[in-house]
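Below is one structure, written out as structure tokens; comments come after it.
Omission of a single protein chain aside, the complex is shown with its protein chains in their original locations.
Note that the chains take the letters A, B and C in the order they are written out, and that residue 1 is the start of every chain.
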Amino acid sequence: MISKEIPASLTTKQILELYHQMWLIRYFDEKVDEFFARGAIHGTTHLCVGQEATAAGACFVLAEEDKITSTHRGHGHCIAKGADVNRMMAELFAKETGYCKGKGGSMHIADVDRGNLGANGIVGGGIPIAVGAALTSKMKDLGYAVLCFFGDGAANEGSFHEALNLASIWKLPVVFFCENNQYGMSGPVKEMVNIENIGDRASSYGIPGRIIEGNDLFAVMEATGEAVERAKAGEGPTLIEAKTYRWKGHSKSDAKKYRTKEEEQYWRKEKDPIALLAVRIINDELATNDELEALQLQAKKQIEDAVEFAEKSPAPSLATLELDVYA
Amino acid sequence: MISKEIPASLTTKQILELYHQMWLIRYFDEKVDEFFARGAIHGTTHLCVGQEATAAGACFVLAEEDKITSTHRGHGHCIAKGADVNRMMAELFAKETGYCKGKGGSMHIADVDRGNLGANGIVGGGIPIAVGAALTSKMKDLGYAVLCFFGDGAANEGSFHEALNLASIWKLPVVFFCENNQYGMSGPVKEMVNIENIGDRASSYGIPGRIIEGNDLFAVMEATGEAVERAKAGEGPTLIEAKTYRWKGHSKSDAKKYRTKEEEQYWRKEKDPIALLAVRIINDELATNDELEALQLQAKKQIEDAVEFAEKSPAPSLATLELDVYA
Amino acid sequence: MNTKDMTYSEAIRDAISLKMRTDEDVFMLGEDIGVYGGAFGVSRGLIEEFGPERIRNTPISESGIAGAAVGAALTGMRPILELQFSDFITIATDQIINQAAKIRYMYGGKGKVPMVLRTPGGSGTGAAAQHSQSLEAWMAHIPGLKVVQPSSAYDAKGLLISAIEDDNPVIFYEHKLLYGMKEPVPEDLYRIPLGKAVIKKEGTDVTVIATSVMVHKALEAAKLLEAEGIEVEVLDPRTLVPLDEASIIASVSKTGRVVIVHEAVKRAGFGAEIASVIVESDAFDFLDAPIERLGGKAVPIPYNPELEKHAVPQVSDIVEAVKRTLQRGKEV
Partner (left out) sequence: MNTKDMTYSEAIRDAISLKMRTDEDVFMLGEDIGVYGGAFGVSRGLIEEFGPERIRNTPISESGIAGAAVGAALTGMRPILELQFSDFITIATDQIINQAAKIRYMYGGKGKVPMVLRTPGGSGTGAAAQHSQSLEAWMAHIPGLKVVQPSSAYDAKGLLISAIEDDNPVIFYEHKLLYGMKEPVPEDLYRIPLGKAVIKKEGTDVTVIATSVMVHKALEAAKLLEAEGIEVEVLDPRTLVPLDEASIIASVSKTGRVVIVHEAVKRAGFGAEIASVIVESDAFDFLDAPIERLGGKAVPIPYNPELEKHAVPQVSDIVEAVKRTLQRGKEV
């Protein structure tokens, strides 16, 4: 597989920024994995290594005022929507400087002011929330769109159905973005639905459905861009299904008995979204291997700095325990 | 409109029984309406006058061991599945001789032993229950199918989505029968979904979808018969959407502001399911007008008897209040 | 302020209109709230005044519309969500208790969810088991929610205005049997603070703490008992969260005897919380008799009207409980 042609509207600078961002996402989650294994991060976490193109590509087409809703597997979305990796890492380290002051952890990172309406610990829980955020945009004529991430597994929750129907009849500016990474925890999408593509469910709501290569950054950008435009033009929602794969286990302690090593290798070797982008960049002579490596190293360094920031940050004081239950 | 050809397999006796049954359903609900207006029946009730063909046609193709799940608008389903109108009426009169000993009322009539797993006060609540009943059939190899009634409004509940997906991936012997009577309470289906046919939602689950004239008894029988056969053959569920219309208001006290008199008249005049059947019977010379009238009168009498039975029946004693919370 | 005779239902509608006229961010969503006027007629006329954008009729999708309210609230609106029967909270529970109630805390104090969920609870209409529950104790158990249960038109209007102006998710329990009850209500906008109980009748012998429709039964019982020379104080907490513990403790400390009565099932009902708050407080030392707690029987609400009536406390039950507590007090 080779990635799509680069859209003419993109500058080299933007492409290299995206390349850097995808590494930032990958290193962030690799680092979390490492600290988790060591017991330095507790609780639970869900890593998006291997899925960097969906987060980076879909969020790239958003304006700053656009909003996203994210999932339990949300670090990538968060970074791509412009979050500070220091504060993200600090949150995972349960520190006061974290996005949630240490109260939320991996599954609840949010940055409401910057339009990240939050990860969600409830599979499918964010989908109707995205609809509500889009309703605000429409009712107040704010012009923003909402990008709603969810997984293949979430597409079997009732909330998916209710939310898509609502958004469609109200013609709301929302893009439903399904990251189909082939499994909902251990449940293979092939066994959990009896159709080929989740994107085809769009027809139940009278909205367009797109099925795309989720590991191809430019395919993601193109489909999402079009959907966001449609949304902002008042033409209503779109359902996008992006085929991708999670490299790691579902969360901590996953023996991955539900899939084969061969399958994992195929996705890692043939469909690594970062490698695909690198090949395209080199082919198109937008940067040298050395330049790409420098971006990669820069990302690595940023994550190491984030860890340092997190480690040095203070823990929240016990006095905060009962704060912020009410506004 | 004229109804479909009569299937060759049907005997005249069966057809006349169906004609009689449709009148029984209609008179039952007309009588309930009357007593409700008088205050002799309390609580709430939802009448299926005008929708007799779906109940009668769909249940006709069932064997005795097949099961149904019903809805808040369930008197017709119940009668068509063989319930005793005396005990039904007694239930509405809140009497001890009622199906639920006066504890359930209109929205909870059930006859589990005879395969009526119950009406349901929760819109969409019965759909996953039907799936479970079909699962029993499959796991115990009992050979029965489950006919699951629900409305157009219920098709927007998450339970619809989850249940159809489950039934499909497990290839369960269940038929999802949507009575699209154009409104969910005051919500016009045209505004509440952005698609032409609810039956088209079948494609989201990889199952067949049928869209039929719900006021044409033979169309209902044919589609349901085929779906039940499919179910019993182990080929999984079918979604049937039957277009019909409720003549009465949604429940007690409905000013029906959400629809026009013309629309009501159209359905009453042009699409009365009983009249359509009568025309076919007369055209095919299966009975005379007098014979049909006799059947109608017989039904009327039965309902009057049911009222008498109900009125004469004792109320449940206060001692039953705390009985039957647990098995 | 000018007052006008208003039903409970009209008072609620009035609160909504007054707020919607002055605050563009306030809007309503729910099933059949448009031309139908809502299952209990509360929103009648509102779509004519405010149009279908702000009186937003929804499909039958409780979890979807609750989530839409959460998302709208989180981004700057002040939605009023109507659920036709409070039993249907069971379909929207995730959105209400995992999302709305927790978002601000989970996010470390960022974001807020100023929404009101209005919904009628209670039995007495023959609607049977799935349309007659009183599950306010559930909501009161969830940190992050506020829970309101007005028992009169006056309270309903003032509390609803406060609820709409509150920056947190508020569960506003109406009662089907109260919709038609009338009393003089100020025509202007006024507020009753959340967390302030009211003494509906003063008395010295025993405190009856009652909520929602039971307030009226308690007042009836008080009248009957007055004839026997027993002075009952009737206290209505009005909001369960925040709970006005101070007023409860003050009244109980004064009378030394308590009967708590709600319609919800007694087992694990909110009455248990009130009883516990009392015995944990300094009022314990003033108690001259064990607390009497009345609540619904441990049964689903039956359809038959006589059975239905007996599934929840009646005036006579309150009268007897008051007498028991006075009697018991004497023995000790």
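In this section, contacts are C-beta pairs under 8 Å (C-beta built on N, C-alpha and C of every residue); 3 or more make two chains touch, one makes a residue touch a chain.
Owing to the predicted nature of the structure, the values given are computational and were not obtained by experimental measurement.
The hidden chain, counted over the whole complex, makes contact with A, B, C. Screening B:6, B:22, B:131 or B:178 against the full complex identifies B:131 as the residue touching the chain left out. Summary of contacts with the chain left out: across C:54, C:141 or C:323, the touching residue is C:141. Within the set C:27, C:40, C:154 or C:270, the residue that contacts the chain not displayed is C:270. For chain B, the list of residues touching the undisplayed chain reads 67, 69, 98-104, 108, 110-113, 117-118, 120-122, 125, 127-137, 139-140, 158-159, 161-163, 165-166, 169, 323-327.
One chain is missing from the display, and on chain C it is touched by residues 63, 87-91, 93-94, 97-98, 101-102, 105-106, 128-130, 135, 137-138, 140-144, 240-241, 264-265, 267-273, 275-276, 279-280, 284-285, 290-293, 297-300, 302, 332.
Although one chain is not drawn, its touching partners on chain A can still be listed: residues 42-44, 91, 94, 100, 102-105, 107-108, 120-125, 153-154, 156-158, 184-187, 191-193, 254-255, 257-258, 315-316, 318, 320-322, 325.
Operating definition for what follows: only the chains that are shown with their structure count from here on.
Of all chains, the one whose CA centroid is most distant from that of chain C is A.
Should one ask which of A-C and B-C has more C-beta pairs in contact, the pair is A-C. Between the Cα centres of chain B and chain C there is a gap of 37 Å. Each of residues 58-59, 61, 63-64 in chain C touches at least two other chains. For chain A, residues that reach two or more other chains under the stated contact definition are 158-159, 161-162, 165, 169.
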